[in-house]
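Every protein chain of the complex appears in place save one, which is left out.
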Amino acid sequence: MSDVSPESGMDRRKFLTVLGASGGGALALSGCSTSRVEKLVPYLVQSEDQIPGVATWYASTCTECAAGCGVHVRTREGRAVKLEGNPEHPVNRGKLCSRGQASLQGLYNPGRVKAPMARGADGRLAEITWDDAIARLAGKLTAAGGKVAVLSGAGRGTFSELLADWTSALGGRLDRWEPFDHEPLRAANRQVFGLDQLPAHDFAGAKYILSFGADFLETWLSPTENQRGFAEAHGFAGGDVAKFVHVGPRRDLTGLNADEWMAVRPGTEAAVALAIANVVAAARGAPAALAGALGNYTPAMAAQETGIPAERIERIAREFAAARPSLAVAGGVGAQHAGATELCAAVNLLNYVAGNVGRTVRFGADLAAGDGFRGLTQLGTAMDDGQVAVLLVHEANPVYALPKAAGFAARLKKVPFKVAISPFLDETAALCDLLLPPHHALERWDDAAPRAGVRSLMQPVMEPVFDTRAAGDILLATAKKAGGALAKFSATTWEAHLRGRWQALAAERKEADADAFWRAALQRGGVFDEPPAPVEVSLAPTAAQVSYTRPAFEGNGAYVFAAYPHAMLHDGRGANKPWLLEVADPVTKITWNSWVEVGPEAARALNVRNGEILRLTSPHGSLEAPAYIHPGLHPDVVAMPLGFGHTEYGAFAQGRGVNALDLLGAPAGEFVAYLSTRVAVEKTGGYRKLASIEGTPRQLGRGIAEAIPLAAARQGLTVAEAYLEEGHGEHEVNTPLEVAALKGWSEKQFQMTRKGDYRRDLPQWGMAIDLARCTGCQACVTACYAENNIPTVGEYDILKGREMTWIRIERYWEGSEAPDAPPSARFVPMLCQHCANAPCEPVCPVYAAYHTADGLNGQVYNRCVGTRYCANNCPYKVRYFNWYKYNEIAWPEPLQLQLNPDVTVRARGVMEKCTFCIQRIRGAQNTARLEDRPIRDGEFTTACAQACPSDAIVFGNIADPDSRVVAIKQNPRGYRVLEDLNTRSAITYLAKVLHPVEG
Amino acid sequence: MAVVARPLPDRAPELEITQTQADVTRDVVGTLGRASTGYLLLLGGAVGLFLVGLLTFLILVKDGLGHAGYNPPIFWAVFITTFVFWIGIGHAGTLISAILFLFRSPWRTAVYRSTEAMTVFAVMTAALFPIIHIGRQWVFYWLLPYPNQRWLWPNFKSPLLWDVFAISTYFTVSSVFLVFGLIPDVAAVRDKVTGWRRTVYTLASVGWQGTDNQWRHYTRAYLYLAALATPLVLSVHSVVSWDFAVSIVPAWHGTIFAPYFVAGAIYSGLGMVLTLIIPLRRALGIEQMITKYHFDNLAKLTLLTGSILFYSYSMEYFVAWYSGNTFEQTTFFRRPFGSMWWAGWTMIICNAFVSQLLWFRKIRTNLTALFVISIFINIGMWFERFVIIVSSLSNDYIPWAWSDMNPTWADWGILAGSFGWFGMWFLLFAKSFPIVAIQEIKEMIPMPRKRGGGGHH
Partner (left out) sequence: MMRTLAFVLGGAGAAGLAAVLAFGGSPSAAQQQATPAADSATAPAIIDTGSLKGPRQPIFFRHDIHAGQFKIQCQYCHYSVAVSTEPGIPSMQTCMGCHLVVSGSDSSAKTEIKKVRDAWNAKQPVEWVRVHFLARHAHFPHQRHIKALGPSACTTCHGEVARMPQVFKANNINNMGFCITCHLERKVSRDCSVCHY
């Protein structure tokens, strides 16, 4: 903690002044403004672990989803400024997804509730004191006489235990729920293996991956972990490459990474799964019982159901059977329709007969999840029956996240007293009578047990930004106030309670010194045991009761409607974080607003173009949004992302786009079926330009995102050789003479720029990016925004192509858009190539763009006058201009506290671009100099390389022959983008590796 | 100019000026008299437009360039377009006054004063744009080489720096040329007016008495100035063209640019000359002095440069195709058929095709037709620069970054402002100084007199 002065602590003003003292860049580049009287405000007491100008790192845990990744929080002068993965954490191993990184913007979110609020006589929420708030809650609870219900977001740990005890002490009911709670998955596990838990999936070990709609790179179970594993299996390291087949009506980011896409009719995945299981069982000789159960499900039958040729299903089944071990997963829209449980059961059997259970599917890991939707249904009934006098909602937002038809809002009104423990004024909180703002995860003590063998800690990395309290403290304080049954909660503070729990934990683990155990855990970010050995699972008697029912959808519209979780906003919880709104959706590349996806055929049928507004009408409602033509969509389907259309939830989220849930009916059964209705689609005649960062999604043969066949890669061919191999014409059309002439010329031309400093023995920074590993997830982009104080420019400026993405992921379509041969996607991260012979440098009249001695394209913001010639002359188009005073408008209070003090915030009128995180380079140089040593390879890396969950980006000194980056650059797959321009870029891309296209 | 004073058999009729010397002085000085309402309206309009531009500029300085239609990768758009446009305008003037002077071309006399004025004011206008267009206008002076405690110097490799030098040189020389040419006429006016105006003109005429001696030095100096100004016509716009040719942007990176731009510049300049003179001669009642014959010649020159442009356009497309360079080819394909086809076609039609009408003498000598054509030329040449800059930038190497742009109120505001600024100066000039060179007209009046006058030796 930065400042142990008793109560007031470090208020925001003090942040800024101390920041001023630290001279950091967090203020605009506004010239040498020495005239202003600056105040230096010292700490009252200087804490040992904060040195001004030096970052302090704290280990903590990410709470953005149930995966529970470990994070390292970088703090400067008592402010958290960046989140990175905790390398020691077994779940994410030092990597972090966009949503995890954006948790920082939750901390500093302008929409946060700044103090406890209560609904006054006038029906408005007004701020009250904490004592008052606690008293009111305690009073109501005592009065409620057991008629108490608690609804809490998912998550497992000491707090949820406390919450459970606390609720039961009150004699109330507790339901832990969040959207996409994987209910079908658990139901299927109960049915097939008799285990009510979620297994861990080992993508890295799989030789063949079959996904039935599971978006395991975006939201499914543990995305960062999945992606790391997937990159291991699917990336090329000389040997074999796992094949990945995506089965489902829509290609999401995961689907776009598939080598083959089976565009089945919506809801028919189970038929494929069973047919494949059938074939595999035959090939592998499965137990008779199963063989019998699977017997009827032939490829022919599946072909009839899905519209995929039987041969193709058979081939994939054989390939799947041949690969050991393989892995089949079900989720996403595939597991969000009425037949979801059937599908998951089928997939379980498939894994079982293929012998994957216990190898790539590991039970016993017991991933954390909520209690499922059923609980919520019961709660609803209880509310209807007036069984709930006091409802406490903790970090859950059912009013938004459930279809309107579910009528939760209406039910809420029936509850006399509603309390929300929510950091934001979300849709649910807005309907409550008492609003208790809890600490953000970065402000509080807490722990999480995301899976067996992992118990990771959270610690306050800074003083609270607002007048908030840890949820635990709220419960304990209320308990103290209310007394009675709650009197048993003796702990004075939540921290004490947690420490007590950990002492018990130490005792369980027979730790000699509980304090040492605690300190060690705090340092590492938790206690991480070896992953438990997979529990032996056997088929439950109900296992053979697999079935497939042809999907039936409500309504009689022409298209099946698929609502899917947005890769950035997830279920909508991300919609108040500018980074997640501005960093484009990885598939459509649309920012800041909703859209409707239609397939190419549907688009032709409807005669609709991108941006034309469509009206979707289902039995339950109707909404309008601009169309986006998605080549990876089944002709019968229109799809929409969730997460938009908030009516509350802060200025960033409010009234932005439409909520796809409005088209869905009241969920019946165990889970919310997001794929359950048909919709009628019609053109409104309106048009709204899509705020997309996509220009022309075709490479036009310019070799930007290259790829080579697996066979060629195995032979160690270069991209050019591979082209010849495939019988393509020679790339270079020049005659040998011309080539020779050009060579001589280009070398001479290059040498002209190598004068002065450049011969000195300095590191030359460079990068290698492996497209065979890159999945296009954009964690690097978010990391760049966080590290380099990149402003979010907003929808209006993105419509004018003014986004500031120093690193962007370009998504190019390959192949035709014919239904039989759907286009595949190639992702390529595009950032400043730091050309040794850079076109941007000579044209700058003031040397703002120039070449540094250590091989960077320097960009001196305070020298730039803004002629923008450099940007015109940059063939990679990776220079970005400050058209407005983004430095004044992009970070509304208190969001500016997230700014990295090591990086100048660029003022209006100057050019900016990727600098290979020069502040990190200079930082490392400073340290190395103090220790009189050269910089060690891998001692530091750029923000993008650090974040990349699939480890596709490697940064280092290309002048050092032993560095990792040099080793990778020597890979025959290596190529440079637009090499013919003689720019001598410092970034080498490794061509993507393609499986041979069959069938 | 004895050469022309000698009656030429065929040209004689046009060159015959029936007025007496006294008439000439009276007529020309008459143009400086009390301002007509029409004039005042024009001037008011010009000042109004200028104020619009000024306001727009202030808003841009306040909020940033975002208000303009810039849409990356289009980082240069309307402002640079208009900059090149005005630089181009500035070229016909020097061409007519200096080059035709050196070539002893008889008909320049009547028009050269107005074209020189046009040149100076066009360059004055163009010179504003480098400042308007940059992101931090208030540090514009960093582009100038001056010793400073930072030990920093501008980058002499950058074409933008060459621009700074080229424009300032051109402005200096052309304004000196104009002022110098004015001396004898100012003196003539001085002798006609009274009161404070007399004092002003006395100062401006730097003691000109029209003595033999003065004439001798004057004519000699005028000749040298002409010789000095001539190469600038070629050099300045070549430098401007290198702003583009030196880059690696497809369709900019071409050796054809310098001659292509110079031809274009003169073409656009002539267009503007016609646009200005046709109404002017009526407004000032000097039809006697600027006759159909002059327009015929101007039109021929326009036809010549227009045809050079036509050739350059075709050559660009040919080279793009012949080079086999996919980037060039894409750009040139998208010019007429891409998202900005409208600009592409405006440019080709207005410049390449319309100018071809001037093959017909009837059209060349029909002032209405000429005026309309000249308007087409102005529009066409503005769009030429727009197309070269915007549509080339809109689709270069990385397809993912491709985009197109639509100008906004800020773009139009600045464009209007530039016309206002130019018009304002030109009108003020026309009222304060003889818009037709008195002395040289007089020389063309066939009567024996002391020889002398511009350029003779």
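Should a chain be cited, it is by its letter among A and B, assigned in written order, with residues numbered from 1 in that chain.
In the analysis below, contacts are C-beta pairs under 8 Å (C-beta built on N, C-alpha and C of every residue); 3 or more make two chains touch, one makes a residue touch a chain.
Values in this document were obtained by computation on a predicted structure and should not be read as measured data.
Though it is not drawn, the left-out chain touches A, B in the full complex. From the options A:129, A:549, A:926 or A:970, the residue with contact to the chain not on display is A:926. When you scan A:52, A:139 or A:375 for touch with the missing chain, the hit is A:52. Which of A:320, A:518, A:850 or A:881 touches the hidden chain is settled by the complete complex: it is A:850.
Considering the complete assembly, chain A touches the hidden chain via residues 5-6, 8, 17, 20-34, 37-46, 51-54, 752, 755-757, 847, 850, 852-853, 856, 858-863, 902-904, 915, 918-919, 922, 926, 929-930. Hidden from this view is one chain, which touches chain B at 145-157.
Note that in this section only the chains that are shown with their structure count from here on.
The residues of chain B lying in touch with chain A in their complex are 63-66, 69-73, 75-76, 133-137, 139-140, 142-143, 152-155, 157-161, 164, 243, 246-249, 324, 326-327, 330, 393, 395-403, 405. For chain A in complex with chain B, the touching residues are 694-702, 704, 733, 797, 800-802, 808, 810, 812, 830, 839, 842-847, 850, 863-869, 871-873, 875-877, 880-885, 907-911, 978, 981.
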